[in-house]
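Excerpt of the complex: some chains, original placement.
Per-chain residue numbering starts at 1, and chain names A, B, C and D are given in the order in which the chains are listed.
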Amino acid sequence: MTVAIRATDLVKSYSQGVRALDGVTLEVNSGEVLVVMGPSGSGKSTLIRTFNGLETLDGGALDVLGVSLDATHGERQVLAIRKRVGMVFQQFNLFPHLSILDNITLAPIKVQQRAKASAEQRAMELLDQMGIREQAYKYPAQLSGGQQQRVAIARALALDPEVMLFDEPTSALDPERVKEVLDAMRQLAKGGMTMVVVTHELSFAREVADRVMFMDRGQVVETSDPETFFSNAREERSRRFLNQMQH
Amino acid sequence: MRQRRLLVQVGVAAVLIGLLALLVNNLAVNLIRTGLGLGFGWLGRPAGFALAETALPYAPSDSYLWALTIGWLNSLKVIAAGLVLATVLGVAAGAARSSNNRLLRSLAGGYVALIRQVPLLLQLLFWYFVAFLGLPSVPIGGLIRLSNQGIQLLGLNLSVEFCAVLVGLTVFTGASIAEIVRGGINAVPRGQWEAFRSLGLGEGLGLRRIVLPQALPAILPALTSQYLNLAKNSTLAIAVGYADLYAVSDTTITQTGRAIEGFLLLLLSFLLLNLLISGGMAAFNRAVLGRLNRSR
Amino acid sequence: ASLDSASGSRLDLVKARGELLCGVSGKIPGFSFLSPDGRYTGLDVDICRAMAAAFVGDAEKVQYRPLTAPERFTALRSGEIDLLSRNTTHTLSRDAVGGNGLRFGPVVFHDGQGLMVNATSGVRALADLSGKSICVGSGTTTEQNLNDAFASQGLPYTPIKYQDLNQVVGGYLQGRCEAMTSDRSQLAAARSGFSDPQAHLILDDRISKEPLSPAVVGGDQPMGDAMTWVVNALIEAEERGITQVNVDAVMKQAAADPSQTALRRFLGVDPGLGHKLGLADDFVVQMIRATGNYGEIYNRHLGPDSAVAIPRGANRLGGEGGLMISPPFT
Amino acid sequence: MNRWLDRGITLLLLALLGWAGWSMLHWLLLGADWSVVTTNLPLYAVGSFPADQRWRPLLWMAALITLTLLTLVGPKHGWLRRWLPLFWIVMAPLGLWFLAGGLGLLPVGTRSWGGLTLTLLLTGGSGALALPLGILLALGRRSDLPVLRWSSAAYIELMRAVPLIAVLFFGQLLIPLFLPPGLEINRVLRALVAFALFAAAYIAEDVRGGLQAIPPTQREAAAVLGLSPRQSLQLVVLPQALRVALPSLTNQAVGLLQNTSLMAILGLVELLGISRSLLANPAFIGRYLEVYLWLAAVYWLACTAMALLARHLEVQLDPARSAS
């Protein structure tokens, strides 16, 4: 079993002195689904954004797919990693001025220098897989939130990444739309994709996660398999959080 | 409810019309009192003054109307050139302000901070009397020749007055455009930068393909008003002896004493110019937005 | 204070207000400019002061209004100022009812338009300037005269037009044009401020005659008369040798000597003349006390000891070979 | 590759800056003659204000500068800071009293006002007139009464289509023709009104932008609490809209200050006008560069101070700031 992401003692502080990451150590194996939970501001977003170089580190060692991304990494490493790591945001961040198809094929054509036709063919396959083939020629603003988020997933998948990162992919969606997106992610996990998912969807975590990691104030509080975590969390802090989540 | 609305509107209209009538009445009384009268017959009379710069053939024996037309063309010339150059300078400076080169960035910042806080009129006087009239006569290569008599550029012969007004307007407007461009780029949500970065797209490509197209709708309206400002500010050319529309009007009014008629003509010319510029920009705007908003 | 043109004269308004609104240029060396102490100075300004002394009895009761060439007549017509004392050439179209409809006073300075060139340029006459650029103030008779002069000889030229004289000077000094043109008095005045006055030459060609006069709105006889006779009084005083220094002595002497009838009338010892103008009978004394006679005013601002030395030439008294004469005060 | 380009640009810029700096220094040390500035300092400040009364505008300006400095870099807390707004409010009537006289001071007509004093007065006065007018126009343009909407829009668009110099020209030369015969409006006041009428159109558009930025839900929230439409406008919408519009209003104010210089073309002796008169003094003929640089410095300082003060106000009015 190979290790996809290995982080050792990551530190990241913002100018105001906030320690968003305060010594985070973790490993994500290939093919594994890791769900990250924790209260707002606990550093979840910051953590997964370091995995593709969207945030620079102030300390610690980070190794993603064999490439080192620690404090001293250069421009080149980051670009190399980004082609192999897909990311999906809370705000779907589709490009509003491009059609759905163009959103998906932009990076394959410009970054991977793929032929337009083959890129589009692959895009249609992915849209099919996401169940929104008929939306290909529309623009993002014409789609519902759930559809947009599925396009965002397809866009990330178009580069054939080895790891997918999800930052609260359903939290900007209408309650009714959440299921569509989670279903797409479930399918992805079943296909063996390595995934790191920040989410508060308990049922998803329970069902899909291989491990659940709970963070607070930039630190890892506990990492357990979902069963243990949800029924019998080790730490008091985690239990309090879970309790609040279920009102 | 409806009656009250109607009453308020009739009231407003009555006050406005009354005010206007009062002013017009005063004007009529004053015109009769001072014997100024109102008429446009003088437009056909010979102007009797020479103009230094004429886009079309003109002699002092031509009519005032023709002199004004020449002035209008001169205005148009400097405005058109100014629009292009100010846009280039502004976009360059705006981009420089978010450049990675620190010196370039602070220089662009300094340019904006300095230029925007000094009156344009003063800048024009400086460009003309100090910069351009202070030029020594230097040929640069065979194609460009600088002197305080004029600039020869690839066979094009430009007067120093024209150059001073052009440079003054360009530098002044460019600073405002730089701010607009920077603001437009900043207005594109951070998420868009992150999205293209996480797809492995480089900064330059992302700026061109993702950020600028989205910044454009925010930039265009403000850019239009800067263009209009440039056109209006071109009237300050009078301070440095460039024979633009306002300068010719000014001479005409002095010679004929036809202040009201002259002013009306000036007003109409500028309304026309405004329509031209904002009409052109609106068409461009539609073309751009049409591309961006096919979704809506 | 309000004035209905049918019922009253501007003069009454000035007297009621106790203050004269005088339009000046404010930018012409020797004629009107701002001195470092913040006061306007110059020949044009002293004319305003003499008027104020005559009209309201105090030469300091003047509000100066710096005016540009284009706005001066409108300012007068619209009542913005009472009197224009701003290097204005008396011409037909400015005088006539069909033109600007002004009323001009007597000439206070006989001028003529000239051209100034760099001494090293080799230009010595108008014809040498064919095809050259010439700096000129816009919208003035200067501009028209220039055009007339060159056109009549069939010479081409390029006018570089500026708004006011000091810009014309700037353009000329910076070498924008081969020559600058203006009234010769102004050329001389400007040259006196150059770092090397000798390096510049005023050509002998006189391309116009420029009688400069104060002006008021036409059709207002009381105001026009008062203006006219104030200027005349300045000249008459010089003819009679009455000066700022001796005016009080002369007055005392005239008061004591009933045989000096003309002098007594002039100084208002015997009342009557001032009253006919709607002024105080002693208006001449008031004026001379404040500004001195015409010769004194001239010497103060344009005389050999002033910053702008212009030979008096045509502006000498009639008896001395000049053109300045006053009609009799009877 | 990129790095070399970067270094190239840096070197080129340094060379250019060095050359410009050197020639400037050379001129400053050897070429410049600052007597045209130093001899006439009082004139730049107060114009032809009567010499024995000059202390009045000078004192007022000194107070203004002190107040500006206190506001920008003075103590952050304490009684002084608390009283500052009051001081600022008092400055305006105080200035008017000092300049115009009366109440124990010798009256001085507006025609004697000049220089920086007049510049500041034109700016402040026209700004104070234009702001309320601009707000009314903005509200008019958003009104649901068509007559009001159309006339506001027509006024705004017409004013914005015309060059300022033409408006000023109109104000100086033509307004008298539109007034009943004999009614004189003094020249400074006319300039002030022309400026205000012009600026109001621009301010109206800024305020309208601010109004548009306030989400309609704010109006709804006010309505739900039983506030009448007028109360909702006055207590909820307008305060927020003005705060949103503040940055662009600042730009307008700075623009207003700069544009007072156009009055020089029309013969008013504000800062630039007085300088042109001074350049006619035979003693100072040809000293353009010194005068223009000096003026540029004065305008730059004044405009920057104004922009900084406005920034300060913005921060003060920001409800999210942690103080209070």
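FYI, a residue touches a chain if its C-beta (ideal position, glycine included) is under 8 Å from a C-beta of that chain, and two chains touch if they have at least 3 such contacts.
Owing to the predicted nature of the structure, the values given are computational and were not obtained by experimental measurement.
*Asks:* Please count each kind of protein chain across the complete complex and record the totals against the labels shown.
*Replies:* Formula for all protein chains in this file: A x2, B x1, C x1, D x1.
Throughout what follows, only the chains that are shown with their structure count from here on.
*Asks:* Could you compare the number of C-beta pairs in contact for B-C with that for C-D and name the larger?
*Replies:* Taking the two pairs in turn, the one with more contacts turns out to be C-D.
*Asks:* Need the CA-centroid distance for the pair subunit B / subunit C, whole Å please.
*Replies:* Chain centres of subunit B and subunit C, defined by C-alpha means, are spaced 40 Å apart.
*Asks:* Cα centroid separation between subunit A and subunit D, in whole Å?
*Replies:* 52
*Asks:* From the C-alpha centre of subunit C to that of subunit D, how far is it in Å?
*Replies:* Centre separation, subunit C to subunit D: 38 Å.
*Asks:* Where in subunit D do residues touch at least two different other chains?
*Replies:* Residues 173, 176-177, 181, 265, 288 of subunit D touch two or more partner chains.
*Asks:* Would you pick out the residues of subunit B that each touch at least 2 other chains?
*Replies:* 30, 33-34, 36, 129, 238-239, 259
*Asks:* Based on the touch definition given at the start, go ahead and assign the chain network to line, ring, star, complete or other.
*Replies:* Shape = other; not a path, cycle, star or full graph.
*Asks:* Touching residues of subunit C toward subunit B in the complex: what are they?
*Replies:* 5, 69-70, 73-74, 77-78, 97, 99-101, 133, 138-140, 143-144, 147, 151, 157-163, 167, 170-171, 174-176
*Asks:* Spell out the part of subunit D that touches subunit B in their complex, as residue ranges.
*Replies:* Within the complex, subunit D contacts subunit B at residues 6, 9-10, 13-14, 17, 145-148, 151, 160-166, 169-170, 173-174, 176-181, 254, 258-259, 261-262, 264-265, 272, 288-289, 292, 295-296, 299-300, 303-304, 307.
*Asks:* For the complex, which residues does subunit A have touching subunit B?
*Replies:* 49, 52, 54, 79, 82-83, 85-87, 89, 91, 93-97, 106-107, 110-111, 138-142, 155-156, 159
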